[in-house]
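Note that this complex is displayed minus one protein chain, with the remaining chains in position.
This part shows chain A:
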Amino acid sequence: MPPESLIEDSAHDDVAAATSPVKSPRPRGQRPSPTLRRKQLGRTTRPWLLLLPSLVVLAGLLLWPLVKVGILSVQDYEVKFGGGVGTYTGFDHYKDLLSDGALWRTVLPNTVFFAVACVALTVALGTLAALLLQRLGTTWRVICSTAIMAAWAMPAVTGTYVWVWLFSAGDGMMSQLAGSLGLIDPETTNWFTERLSFYAIATLNVVHHGFPFVAITVLAGLLTIPKELYEAGMIDGANAWQRFWKITVPTIKPIFLVVTILSTIWDFKVFTQIYLMPGGAGSNEEVLNLGVWSYQQAFALNDYGAGAATAVLLTLLLLLITIVYIRTLFKESDEL
């Protein structure tokens, strides 16, 4: 997960030169010396030479597959010995996808509501943690931020296993705890079969993993707010609640915007955390989300075309959010 540098570095001083093309003034009719010419040639080709390997890798392994998934989505792809063969089918896969009741009844609501819940809780909890960190002394701030880092560092795979173990039916710690409090019967209750409780556990997992990024980024923003603003607010008789909404939030609004949009992008494409939960890999159709559905269509049912169409739908959704993200970033810093 990208740390805050993604946001902080967006504005740099080195842009002015980029917009005004610099032409080295040289007297007319006088040929530049060979060394000078070679230097100028180096100045124009060198950045492209340096970029070339990265661009080749990105184009071949990220951009071309994206084109390919688009092509696949209008084909029926059959796997044959020594390669696959695609037959053009037009927009059949999209028609099937959009007229499928499961998409509107379960898959899309699961994806969207889960993402919204995760983003809201992640940002709220992250902000609360940042406000707490800000009030602490140095020692406790270091202890708490290290603990927050630990939650952030936990890999999605192992983090999911721990939450599944905590909530597993019968033996899980939370099941036993709820059983001993008389809330459920741990022998008969399986939290992973119900859509709501399944996604509640997934939300807990994703928020636990995602709030550290928000906390650290918002804390960095909080530390830039001048103390005088709060002092002025207190003199004017504003209480803590009013000071938060009238001073803190407007001052670091750009930071809130960026962490919200980034969290939205990440939470829309949650895959591993759902796939590894009991029933999450497709056996329980109630809990499918767009990513898992696409994967299941392609790799469990070998219908690569349908899987590709679902993947394209998810990509378009994310692209929409990304455009908002880029626009916000540009509005803030004018230039990259």
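We take it that a contact is a pair of C-beta atoms (placed from the backbone, for glycine too) under 8 Å apart; a residue touches a chain by one contact, two chains touch by 3 or more; residues count from 1.
As a convention for this text, contacts and distances are computed from a predicted model.
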Hidden subunit of the complex - UniProt protein name among "AAA family ATPase", "YciI family protein", "Lipid/polyisoprenoid-binding YceI-like domain-containing protein" or "Sugar ABC transporter permease": "Sugar ABC transporter permease"
Looking at A:Trp48, A:Tyr88 or A:Trp241, which makes contact with the chain not pictured? A:Trp48
Missing-chain contact, candidates A:Cys144, A:Ala200 or A:Leu229, resolves to A:Cys144
Residue list for chain A contacting the dropped chain reads 2-6, 8-9, 12, 14, 17-18, 22, 42-44, 46-48, 50-51, 53-55, 57-58, 60-66, 68-69, 72, 77, 83-84, 129, 132, 135-136, 140, 143-144, 146-159, 161-163, 165-166, 168, 171, 173-174, 176-177, 180, 208, 212, 227, 230-231, 265, 268-269, 271-272, 275-276, 290-291, 294-295, 298-299, 304, 307-308, 311-312, 314-315, 318-319, 321-322, 325-326, 329, 335-336
